[in-house]
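Only one protein chain is missing from this complex, and each of the others stays in its spot.
And then subunit A:
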């Protein structure tokens, strides 16, 4: 079976394909940190690397796990790894790279080069990472908007659109006359049917506009409705589910607003996107705007799948078909719009887009160059670390604790920061999960961590 089986379950074949074809540029001396980052990337399946080798610095004291890093890491990839070693940044084609990682680099020239306007324009995401003793940091700099569709939120909120049903959904819902059904048949109903009829009841019998209700008010009316309908079903699983998910019956204006702001951002930032994935998502979002304008109800496409629910299998399959049908319709229309505008976007990407409309996230490019972002910080620990990395330690006024912590070496700190850098690199390349924004500081002696936005 597959060597990558366990991670495919996190980011799928799509994510794995992106990893396999990516090229990562590592800049820095052979260090524990570099070895740890590199090792993990190779394990995950990456094989194309450029290594800009910097002269070693003394802080690591040869405490290496791998004697010959390139040879030893090659053994961790089924096809071996391809490493282009370089002495300088001169002839690197930045646009062909997926991510650049400065690992324990202390040559300020590299940082300055990457901070130059003309280079910055073509740069992929750049990590600057540094470990000294028991402390370390990691900074992510983006030179263009970065989009994630598959952000994998912890809680997936189902989307039922009961407040704005489309004709097929109305037809399906109206095919049930709940009042005339016996307890057995009621127990088989999927909960959205119960919610739909509760909305009608509240609207027509009670004369209340459900959209004006809070979710707890709605739940109150729903309970009342269920008791009126059939007291014998109150404890049935599908009725319990209806109460649990009662908030899904109400409109969710924040979602709509959030989507509008993402579309706005995509429009104004389109010209900044050079990465294929970012461009495609931006195009999809702009096409979605056209799609939304042409349908009067302002319906954005629904995901293809509805979650599992208590109901008879037969009823579940029917309601699933109704939602799938709606998803297909939107997919087809979006595809047409894309073709009309001569955009060549793979169907698979469009499907991912429709399934994740609510989950789309973006990160804006960094305001300043890497150098300026880092060196403008007011964080004491980060300033000390930068001074150690690029300056001379003489300028640091340290208390005894700091002096100890910094003057010492600790392999697990490199393991930890290396793991974090590799994790963020994988997120960026697969365009899945939300990447760090944008600086992480870690003090292992106190087990303290801080996130900064530089």
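Quick note on the criterion: a residue touches a chain if its C-beta (ideal position, glycine included) is under 8 Å from a C-beta of that chain, and two chains touch if they have at least 3 such contacts; residues count from 1.
Here is the rule we go by: contacts and distances are computed from a predicted model.
S.K.: Given that one chain of this complex has been left out, which of "Ubiquitin-activating enzyme E1-like", "Tubulin delta chain", "Ribonuclease H2 subunit B" or "28S ribosomal protein S24, mitochondrial" is its protein name according to UniProt?
M.R.: Record says "Ubiquitin-activating enzyme E1-like".
S.K.: Write down which of A:107, A:373 or A:415 is the residue touching the left-out chain.
M.R.: A:415
S.K.: Looking at the full complex, which residue from A:256, A:376 or A:449 touches the chain that isn't shown here?
M.R.: A:449
S.K.: Mind pulling the subunit A residues that touch the left-out chain?
M.R.: 1-10, 13, 36, 39-40, 43-45, 61-63, 65, 75-76, 78, 133-134, 152, 154, 184, 187-188, 308, 312-314, 317, 400-401, 404-405, 407-420, 422-424, 426, 433-437, 440, 442, 444-449, 451
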